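First, the structure itself, so that you have it in front of you.
What you see is the complex with one protein chain gone and the rest in place.
Each chain carries a letter (A and B) given by its place in the written order, and its residues are counted from 1.
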Amino acid sequence: MSEQSPGEVRIPAGAELLALTGVTAAVGGRAIFSDVTLRVRAGEFVAVLGPNGVGKSTLLKAVLGLLPISGGRVEVFDAPPGRHNSRIGYLPQRRAFDPATRIRGIDIVRMGWDGDRWGVALPGLLTGRAGRAARDRVREVIALVGAERYAHRPIGQCSGGEQQRLLIAQALIRRPELLVLDEPLDSLDVTNQASVSALIQSVCRSHGVAVLLVAHDVNPILPYLDQVIYLAHGGAVMGPPEQVITADTLSMLYGTTIDVLRDRTGRLVVVGQPDSHAEHEPRR
Amino acid sequence: MTGFSWNLIEDVALLLSYHFMLNALRAGTIVAVLAGAIGYFMVLRRQSFAGHTLAVIGFPGAAGATWLGLSASAGYFGFCIAGALVIAALPRAGRRSSGLGGYGDESAVIGTVQAVALACGFLFVSQYRGFLSGLTSLLFGTITGVSDAQVLALLAAGAGCLLALLALGRPLLFSTIDPDVAEARGVPVRLVGAGFLVLLAVAAAGTSQVTGSLLVFALLVTPAATASRLTARPGLGLLLSILIAVAVTWLGEGIAFFSPYPIGFWVTTLAFAAFLLATGYRAATERLGRRAAASPAAAPAGSPAGGGSR
Partner (left out) sequence: MSALLAADPVTGFASMLSQPFVRHALLAGTAISALSGLVGYFVVLRGQVFAGDALSHVAYAGALAALAAGLDLRFGLFAATIGVGLLLGLLGGRGVADDVVIGTTFAWVLGLGVLFLTLYTTSSSTGNGAANVTVLFGSIFAITGAAAATAAWIAAGLIGALLLIARPLLFASVDPGVAAARGVPTRLLGPLFLAILGGAVAEASQAVGALLLFGLLAAPAAAAQRLTADPWRALSLAGVLAVLAMWAGLGLAYAVPALPASFTIVGCAAVEFAAAAGYRALRGSAAKAGQPGGQPAADEPRGVVAAP
């Protein structure tokens, strides 16, 4: 079931959506990361990994054109970053909504559809066909993430996992070709991490949406990954997980002894990863 | 009012020859000491707006008391303390929330309560038609209306308050800086907090009688914030806070005696000026400190517990 609105150019499988070549970023005069090369193709599931403070969020913001880069090239849908943001679904790193927030989940999802248009939302009766199409799409995408039961509750009262699903629905509502997710799993418990990861995977595979996801811990998403990029202060390594997440590769990347171990359940543990001394980005 | 000569000794002598001025100075001194002390803890506990709200709640008390023929002072104290007890009894609404939407809600409640209190005060004032002087002095302070009885009441309240503060001092400090550990150690954090709110109410009520209900910030918060910017040591900070409050009050009342402009203006301006000076001084020393040798053992002028950035 691939979604294409009429008039949209169909992206051929394997086409390159995102290309970063030798990109360096500096914030406030301080180099965050340098010489990063990254390619994301249509329908690929790519994870961005690395220790704290290495600039993973900065990388995503550069892709969206929210932060300027100081070197290298970024091409998003063959154009400069920021030009085609309507084809990208973005989930920024965030804390949970305040428990007292009195806005419903369904409204948050709807904002993804037309929240940036000027004016006010007219009551349903006055919006005719366009309004009905919007409401149908909202319902569809909420069903897709399995959030029907709590979409009408004030979002502040939803649990962490529920909020994340609603936010993913918001990111998906305009049928993006690329999903950019900044640490979507970090505030969730293990069960929720598994189910949200599975949701992202299912969206990726059945709707052909490419995924670029920043994660702290690779394990919940490891089974789904096509490519992995490991960021370090002086560079990056990209490739399939089994090639990149090895003791040799990572030791070379970080310039210090890294061990990659597997526990009894098959989970990977990376030991010895240094936390970067770069300034942590303020969590919004 | 009367002429200001450049011979300060003569001016002060002139000041002190008026009974009302003596009373104003006595009241001002007591209030300043109280406000400086309580205010220091208030800033530490980040409860600056609680102080302001309590003072605003005091306004209808004072207005109502005046209307009923009682002393405004009793009205101030009564309503402020009652307000403190109500706030203390409410389930702890939680600290400033970091997410979206919550902060606005709590402030909406506080804002509405303040508006209702001010509206009630206005209602009472309009009943006895005390517009011209009554309203201004209740809201913005006065130096002319302080009676002997008022001074005595302030003395009693102030002394009691300070004694209570001494008794409460250590558990208060502990539960301010580290409430969870304090609770684990057996400090009755909620009770201490409630007790402090009552003391705060007394300070707010007292301060209102000098600066008016709307301007208590100038004595309750600003000197304490100024002190916090000058030093991070609690003992010294407390002392500075009191000294600055007293200085601001004396200067403010003295100038107001000679100037046609009201005490409220002078007290807020002097307090604000002191605050700006302290902030500038701190910024200057920090910049020099950074430029000086990169000694890691620099003076601990780092973030004091209150008044600094969050």
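To be clear about the criterion, a residue touches a chain if its C-beta (ideal position, glycine included) is under 8 Å from a C-beta of that chain, and two chains touch if they have at least 3 such contacts.
Values in this document were obtained by computation on a predicted structure and should not be read as measured data.
Engineer: Thinking of the whole complex, not just what is shown, which of A:Thr21, A:Ser206 or A:Thr257 touches the missing chain?
Structural biologist: With A:Thr21, A:Ser206 or A:Thr257 as choices, the missing chain is touched by A:Ser206.
Engineer: Of the residues A:Leu17, A:Cys158 or A:Val270, I need the one that contacts the missing chain.
Structural biologist: A:Cys158
Engineer: Using the touch definition from the top, which of B:Phe41, B:Phe196, B:Phe257 or B:Phe275 touches the missing chain?
Structural biologist: B:Phe275
Engineer: Which listed residue, A:Phe77, A:Tyr90 or A:Tyr254, touches the chain dropped from view?
Structural biologist: A:Tyr90
Engineer: In the whole complex, what residues of chain B lie against the chain that is missing from view?
Structural biologist: 43, 46, 48-49, 52, 100-105, 107-112, 114-116, 118-120, 122-123, 126-127, 131-133, 135-136, 139-140, 214-215, 217-218, 221-222, 225, 260-262, 264-269, 271-272, 275, 306-310
Engineer: When the complex is taken as a whole, what residues of chain A touch the one chain not shown?
Structural biologist: 64, 66, 85-86, 88, 90-94, 101-104, 107-108, 111-112, 114-121, 123, 143-147, 149-150, 152-154, 158-162, 165, 170-171, 191-192, 194-195, 197-199, 201-202, 205-206, 223, 284
The rule we apply is simple: only the chains that are shown with their structure count from here on.
Engineer: List the centre-to-centre spacing of chain A and chain B in whole Å, with centres computed as mean CA coordinates.
Structural biologist: About 49 Å separates the centre of chain A from that of chain B.
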